[in-house]
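Complex shown without one protein chain; remaining protein chains in place.
Here is chain A:
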Amino acid sequence: MAASSREHVLSLYRLLLKESKKFPSYNYRTYALRRVRDAFRENRTVEDPKVVEGLLNRARDSLALIQRQVSIGKMYEVQKTVIEQEEKKSD
């Protein structure tokens, strides 16, 4: 039971990160990635199954939200910001 729920949490985490990477806007993309990582890290030690379920539901809602907002961002895409060029150069 515990093993599968851990798998579940990890797969949700990976999905959230995968979707967040698709944000066309630099600021939204970096925020989503950072916030998702920090939120999962913060709640790493939570034991109470009710609380865990609540958090997972929030994560699922966030996933749907990110998917919608990524689509909207792509519909109204604009030029990249200066810093993205800098990141490319340093890579």
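Keep in mind that, in the parts below, a contact is a pair of C-beta atoms (placed from the backbone, for glycine too) under 8 Å apart; a residue touches a chain by one contact, two chains touch by 3 or more; residues count from 1.
Simple rule for what comes next: contacts and distances are computed from a predicted model.
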| item | value |
| --- | --- |
| Per UniProt, the name of the complex member that is left out, chosen from "Trafficking protein particle complex subunit", "Cysteine desulfurase", "Zinc finger protein 511" or "BHLH domain-containing protein" | "Cysteine desulfurase" |
| Where the missing chain touches chain A, by residue | 27-28, 30-32, 38, 65-66, 68-69, 72, 78-87 |
